[in-house]
Each structure stands twice: as C-alpha cells, then as structure tokens.
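One structure is given here, and the rest of the page talks about it.
A single protein chain has been removed from this complex, and every other one stays in its place.
Think of it as A, B and C in the order they're written, each chain with its own count starting at 1.
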Amino acid sequence: MRLPDKTTRLEEAVAHIRDGATIMVGGFGVPGTPFTLIRELVRQGQTGLTVIKNDANEQDMGIDHLLVSGQVRKLISTHIGLNRRAIELLNAGRIEVEFCAQGILAERIHAGGAGLKAIVTDIGLATELTAGKPRVEIDGEAAVIETALRADVALVHADRSDVFGNLGYAAVARNFNPMMAMAADRVIAEAETVLPLGGLAPDAVHTPGPFVDHVVGLEALSEEYQVVRR
Amino acid sequence: MRLPDKTTRLEEAVAHIRDGATIMVGGFGVPGTPFTLIRELVRQGQTGLTVIKNDANEQDMGIDHLLVSGQVRKLISTHIGLNRRAIELLNAGRIEVEFCAQGILAERIHAGGAGLKAIVTDIGLATELTAGKPRVEIDGEAAVIETALRADVALVHADRSDVFGNLGYAAVARNFNPMMAMAADRVIAEAETVLPLGGLAPDAVHTPGPFVDHVVGLEALSEEYQVVRR
Amino acid sequence: MVARAAGEIAPGLVVNLGIGLPTRVVDHLSSDFPVCLHSENGLAGIGPSVPFEAADRNLIDAGGSYVSTIPGSAFFDSSTSFALVRSGRLDLTMLGAFEVAETGDLANWKIPGKFSPGVGGGIELAQKALRVVVLSTHTDRQGNPKLVKTCTLPLTARGCVNRIITDMAVIDVTPQGFALRELADGVGVREVEEATGAPLTVPDGDIPVY
Partner (left out) sequence: MVARAAGEIAPGLVVNLGIGLPTRVVDHLSSDFPVCLHSENGLAGIGPSVPFEAADRNLIDAGGSYVSTIPGSAFFDSSTSFALVRSGRLDLTMLGAFEVAETGDLANWKIPGKFSPGVGGGIELAQKALRVVVLSTHTDRQGNPKLVKTCTLPLTARGCVNRIITDMAVIDVTPQGFALRELADGVGVREVEEATGAPLTVPDGDIPVY
C-alpha cells in the first residue's frame, strides 16, 4: 500500500471552483489566510460566490480583493470591523453579510465536517443573531438549533504538507483551517513547504490527508503574508 | 506570566471521584486506557459509578476490574464484545448498559466538551439505538437529537505531559482521550513521561493544558499496558 | 471470494475493511498499490500486520490486530475518524452481513434473543461510506439465504448496500432489486437463484466467472 500524490498546479486546483459556489476560506486576520489561492480566484473571476470566513481581512488584503472585484454575493462571518471597504459594500447593499458568533461558526463548520446535521446551543439566545432560528428544549432549558455548514470548496493555508495532503499549521495560523479542511466537498490546501511522504510524523499531523484533495506548493510568499505594521 | 504546576499524587487525584459520579475513561482496547488510574479507583472503592467508555476492555483488564468489584451501576459504551464478563454481568442485570454508535459517542462527548447542548444527526435512524430520542427535521430531512455528554471526572492516558497538563498521545492511544479531556468538570491525566514547562512544542500539543486539572506521572507500566498475545 | 473482493478497490480510494473476512482483502493488494486504508480507532494509512514479537502496544487496528504505519500515515482522535466516515471521505467499506434486502437494507449487528455486544462503528460505516460492499457467505450455517426480500433482523442501515460478494456470486443492488453480475468458478445460475431469497435479474449472454 502506498498513498497517492495530490500535488496540483495552482491554476488547475482553483479552476474547480464554479460560479455560485460556496467556499470556505481559512484564516483569522493574516495568519492562516490562503492569500495565493484567493489571488488566483480573483484572476480566474468566478462570480456569485458565498464566502464563509472568520473575518473580511483588511483593505487590499485577502478576501478584500474578492469583495472589490464583485465576485462575492454573500459573506458568512463573525467580524468585519478591520475592513472599512467591506463595511461600505455592506452598507451599499452590494454584499449580503450573515453574522455568526465566532465559536459557533467554528462548531457549525465542525458539524459539517463531521457529517452532522446541526448543533444545539444556548449561545446568543439573548441576541438578534439567533432570531428566527428554530428553538428546542434540552433538559428543560431553551436552546437554538444551528445548522451545520458545508462548502463546495475549502481554501486553506498550511505551513507544511506532505504530497498526500497531511497538513501542519504554524502557531495561530491554525484557527479555522482544520475545521474547514474537513467540511468541503473539495479541499484545496496551499502549503509553504511540501514534503515527501513520511515528511510529517503521523502524530504531528493537524489535518489528515484523506480530507484533502489538492496540495498547492507556494513558491514564494507575497507581501500579504508578512508582518503588518500598524 | 508563568503557567501553574498541576502534578498530583495518584491517590490524591483519584480521591476527587465521589460515589455516584459519572466518569469518562479513555481508551479503545488497550491503547489509551488509563490502567493505573482505574486500579487506584478500584483500590479506593467509590461505588454507584456511571462509566462512559468506548469498550469494556477485556476480562481482567482495565474497567473489567471496576465491573467485577461492583462499583459500576451503568456503562455507556459502543461495544463490549471482547469482555465476556461484562456480557454476563449485563445479562444478569447487575449492570445497565446503554449502547451508542461509536462516532456519535465521540461527537456527544465533543459537544459536551464544547459546551453545546446536543448534536443533530441522521445516524442510526433505522436502528433501535435512536428509539425514543427526540426527532427534528433539518432541511426537510429526519434527524435525531443526541444530547451532549459530560462527566464529573475524566480519566485519560497520555504518552507525555508537561507539568501544566499539555498532553500528547501515542499512535492510536489517542482515540477518545482528547474529547474526554475536554468534557469533564475535573480531568485527571496519567502520563508515561512528565516534562517540565516547555517540554512540548506548542504546536505538538494534542490536549491543551487549560482543560486538565491533575497530571499523574506513571513510574512503571504494569502488565496491562503491554502487547496482548492473542 | 476474498481475492475477488480485492478487485473492488480502485486506485486512490480511502477504504475501511470491516472486522473478519474483509480484513483479509488487504492480503490480495500489492505493496505498491495506491490506497489509503482507514481504521476507525484513529489511523489513515494502515501498513502490513505485525507479529506479536514486533508489535507496538499503541498500534492496533479496530479489530485489535497489531499493524504498522507507512510513509504518510496519520493518527487522529475518534471524533476525526468518524468525521471522515460520515462526511463522505470514505470511498468504500467492506462489511459482513446477517441479511441484505433487495432494497439494500443491511442487518449485521444484532440477532434478537441472542445477546448483542453493541454495534461499535458499524452503523456509521454502513450508512455513510460512499460505497458499501458486503462480503459474506451466500447462505447462513443452516443454509438459509442471506439475500432476502426484506430483512427480518434489526437493521444496521437502510438502503446502504451497493454490492454483495459471496462464495457463489457477485450481485448488485439495483433499483430493480438484486442483479447477478458474476459467478464463482463452478457455480451455476440456477444454484445462485435457489440460494437467494429474492428475485434475481440474470443478464443475457455470458456471465463473467471469478
């Protein structure tokens, strides 16, 4: 038995995204955002996308490019406060934004990756974020049903990958990437280093290879990946 | 800032378990079963326990000792077929056994550790395992609500731990341990090696220290931990 | 029959081989064959079995056999392991059966009156693997057919079985019920029909033999 090689060219991997697709994009701020995959998606120009991402990056970075190019119909996110342009587009009615509590977004994606239908939680019961969502009682206490989230394609950023798609993340660049890498019909991982089979110790793997469809090696890291001076 | 030391003597750690407690016990077969913590629990003799564990180990191993000693009132498990004595005790009505699909047990414990109320799944809809559980429709499809599981105390086995309780597991000894180590009010980890702070790389931690209350270093590994000749 | 079952494993798949007969399918794959074997206790990329003397106490498969890793293997927890099963990442599972109905219903975990020790991960494998192949004798020890119109035993999952490989034949579950695809060497169509408890669609012309 030998594990297959999933290394794929950038253009080819991203070409699997269709107009109207729902895509998950890893990252929390800069760390873990797959800037190279996003740039290629901007270049290819698929439209009508629903994007699930923790935040909207900052202006001129990451998914802001997708917002500017008009490729995004809807954004499911937890906080877009660092991107003034995203706020303007939302206010102008040019994108729809659905907000979700951050950890509940993580668990809805986990549930999607785990093949569950939904989770039940009391988070946000006092807030408008749960308005209109179905309620249920668990042990006599009120709770809300939050449906699982899945995507057609997930774009994740890894520090390291072997050719089978076993992934390792660096520091807090992990964030939403592991859950997203389990919750999409097609998972595309960009990796700063691509290792041969056996290059990652089996107990040091953060995302197991069977969840990953394409490994795209990064030849250079653009300015977007670097330390941001504020 | 400095992280606190949670190393605890075996007797003292296990003494936190009360009569009537619900306890989770890690392990899938031999790997990952905290044999030393279980032996101490047998020695201390707390009774009326509800035990949540993937399997019932084998005769004269692991939680079989707790069954024989009559300390267990109820077992929540996925499969007890390798322990003939557990089957006899069940047939004799001396213990109650609640069966759960294996991955759903894992997710119910994950949900408990994640502070959720329940998960919603279509697993087991055709089986008696979901009989009597509340149904709900998600996107027009039938599903069952499986409540989250938490315990008073979780007993887990780690290959390595630092004194703060950051844990690392060996090979398939991981299994249910990471979920259980998040889903109990008090988590007791036995570890084959106890390292100083900094002994585990931050991105090689399988269970983060904030979830763990007590670290018990193992001085020697009993026969139960060894390779079983079948 | 086990060798025939190995033919179900196309290159590149993620496969879970159930306890018992299915486990032995791996012996019929070449060491260079590109496949990822999954074990529900937390391993993707199972390597060859290991004898007692060379075993790692922390490295068993879900059936309790000592196994090894191969380059690219990964360990993970039980939540992740079944996430893989339930979310459509398990291309194929091979399972045993007590009964398979012509609708694809599977019963393989409990016989009422006899004690059942629990289903383990069986429901999830049957219900969620993208393809379910049953590997079983054609009849039970009393000679009763295991392929039936309707299961009488408690179900594992509904409509989940795609193909049955037995000591007599390869039979697919189709919208029209059971369809004969191949015959074991030396077995005739009439024999298979008599050993099957539901109507069997038999193709025109030559039937491949394995």
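The rule is simple: a contact is a pair of C-beta atoms (placed from the backbone, for glycine too) under 8 Å apart; a residue touches a chain by one contact, two chains touch by 3 or more.
All figures in this text were calculated on a predicted structure; none of them were measured in a lab.
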What are the shown chains that the omitted chain is in contact with?
A, B
Which listed residue, A:13, A:67 or A:80, touches the chain dropped from view?
A:80
Pick from B:75, B:153, B:170 or B:183: which residue touches the chain that isn't shown?
B:183
If the hidden chain were put back, which residues of chain B would touch it?
1-4, 112-116, 162-164, 166, 182-183, 185, 196-198, 200, 202-203, 205, 208-211
On chain A, what residues meet the omitted chain?
28-32, 54, 77-82, 87, 90-91, 97, 99, 101-107, 109-110, 121-129, 159, 169-179, 206, 225-230
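Here, only the chains that are shown with their structure count from here on.
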Suppose each chain is reduced to the average of its Cα coordinates; what separation in Å results between chain A and chain C?
35
Cα centre of chain A to Cα centre of chain B, whole Å, reads 31
For chain C, residue numbers touching 2 or more other chains are 43, 75-76, 79, 82-83, 85-86, 128
What are the residues of chain A that contact at least two other chains?
114-116, 202-203
